[in-house]
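Of the protein chains in this complex, one is absent; all others appear in place.
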């Protein structure tokens, strides 16, 4: 690994982020990344965060049109409430703050505590839970579906709504709507190596793959002999469509887990688009790249978000962050 | 690997690129990627290309403000002259075409043949050779320094000059100037796996690293026991500065080789900035990310480009490509 | 420091221990030492059915607890536990931070500002803490979580009061609870994502909870040893 010692990995990364992005205010000690012009008068602010190791999520999505602040935790470990309260205080213009929380026990508990504390400080807080991963069944017998690729759609689209000046309840309800119409499925071709452990987080022999893997080095639910890009696309898209059943066009995120070359990821996108065509699902927008990663894990995930006029308009709205930029 | 069969990797990727980027015209059969609005009247066109496996280089840099077209070869294999001639014909507005060629025997030979053929067709062609890798000594006893990270500076800055309406000789001379003031050094923490070979291209045991590695799975010139991010930054920056000795501020590209997590890459950037500070080199611009990759190789490279007012202005000029976008 | 007293409230082996602020500080310190020593094992367990960070999380959290208690030693058992809980919440993150933080904070709050407590009282307030953990995380016994080691530990502490070796018994009960998670199917936390594949592995959080009771026993033993009366 390209690190000094595992203990300083997150702080080192934040120093490097601060140097590269003068448009962000990076509080390395307290681990809060804030857009420089926050708070933006009259606008709802978006705060997200989660374990580190998924870069560019979330700090790479801080900027006009998307997040107001991000709270990076230790690698694969939810941030602590202190970070979120500090972030909320830094970005709240009085119009309130939306917490975007991926559905993991740790993230939920810490953000809930933070919400209580922030409200004690007079900040109006709403929360949206992202839970899009169909590999986990959403039953009483699990912690519920995990939050993965849909986070990008929620943060982009809710960020655009906030940018337009929508009030907190409206930003919150759009965020919830995006989550409700988004589903993901991921596969791993290799495990990832966390700095603390120094070795692979699970054992995946070459020539096998994990279907339904998470983004924290958690093993998936099923292991198989290696499949082709074509077969994986069939499997992943069908897993998503079994749950989503879109009525209209979708937006598609074909996301790399970290170590999968863009060359392969674009090839995988070709197969994903083929399946969607075969299943009769029109595709309105496609984003291909490494956005919600799992350190150096090889693999990919597919997220589909059912689109309507409003969501497409908000998706297309300008965004200026380190990892996502378009519009003018 | 997330592929179908190794033979179709490049074609599959181009199909996926075409789907994701309607603003590009992708000729999958002939392997030419052209910006949709080409030829742009009165403007010099830039054509580059090289072996695939370095994505987003070059196809990800096609668009307003940067390349007019890219010619992807097989993985780690220079494209063939037919591609370049076709690209030149597609983008030439009559103002001429600049070929941006990385200094590898194959690229040089194929682009030279293409230049001859294109000139036969009445297209005015100039060529800039990028050779920035200080790991290779530029002597009669080698093929000369390799072209690596400086390619991004050359393509961005020459692209901006062309966009401003500079004539061919001027675009060419700026491109040459950028190359002359740019130097790079790379390290690998793991070898990469090419689709054709299916295994690592060289043997790098865990706990060792290659210093001065290329971007084609070529082993480097020296192997050492694993070093810290801090030590690697010292080594890489000093190797560059030994050759470059900048008088003024530099632009820095801290580039990931493919499988190095952004978390680690930003941490590495912090160390690179520290060394530069210690060496008294002011830094005017910093770009951190996976731009000139080597499939799934873990590692990073540092490129420094000595800046002046004009180069900074051209660097900051708007660019709208899949992988690099800013300005408006 | 714990010292033999005639009005002893806790019978440990043949000797009695005073559960004062210093004792609680020693308990937290023993826990810090234990999770530091066992960090790799806890992470390894978490790597099998979670995300490979539980050992690192516990080490970071209890190191902070120890440092905070050394900085400004609180003067009552309740204050020690509240400070420890706050530190865990502020430094651990993940699922375990808020859960362990809540456990200790709730227990500490329930103690009020008493200078000394009995094992019964400790069992009682830890019971309140465990209930808060169950409420916060929505888990119950058998879900393959820390609760499976916390509940038997607390129960033993309450039961065994007048039996002698109360802390050692609780530690044993908690460890048995942790081991009993091996055949369980996880229903909460990350391990639940694995479905059937979670079976056959010991829960990391239950394992660290067993360490918490072992540390409690050690803190008590430490007194005996220090007094040379065991």
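We call the chains A, B and C, going by the order they appear; numbering starts again at 1 in every chain.
Keep this in mind: a contact is a pair of C-beta atoms (placed from the backbone, for glycine too) under 8 Å apart; a residue touches a chain by one contact, two chains touch by 3 or more.
Because the structure is predicted, anything quoted here is derived from the model rather than measured.
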item: Missing chain: touched chains present in the view; value: B
item: Of B:5, B:143 or B:226, the one touching the omitted chain in the full complex; value: B:143
item: Of B:63, B:81, B:147 or B:322, the one touching the omitted chain in the full complex; value: B:81
item: Hidden-chain contact residue, picked from the options B:4, B:201 or B:260; value: B:201
item: Among B:16, B:39, B:56 or B:73, the residue in touch with the chain that has been omitted; value: B:73
item: Footprint left on chain B by the chain that the document does not show; value: 6, 51, 73-82, 104-106, 109-110, 113, 135-136, 140-143, 146, 194, 196-197, 201-202, 214, 216-219, 221
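As a working rule, only the chains that are shown with their structure count from here on.
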item: Maximum centroid distance from chain C, chain identifier (CA atoms); value: B
item: Separation of mean Cα positions, chain B and chain A [Å, integer]; value: 29
item: Distance from the mean Cα position of chain C to that of chain A, given in whole angstrom; value: 34
item: Chain B and chain C, separation of their C-alpha mean positions in angstrom; value: 55
item: Per-residue overlap in chain A, given as positions that touch at least 2 other chains; value: 75
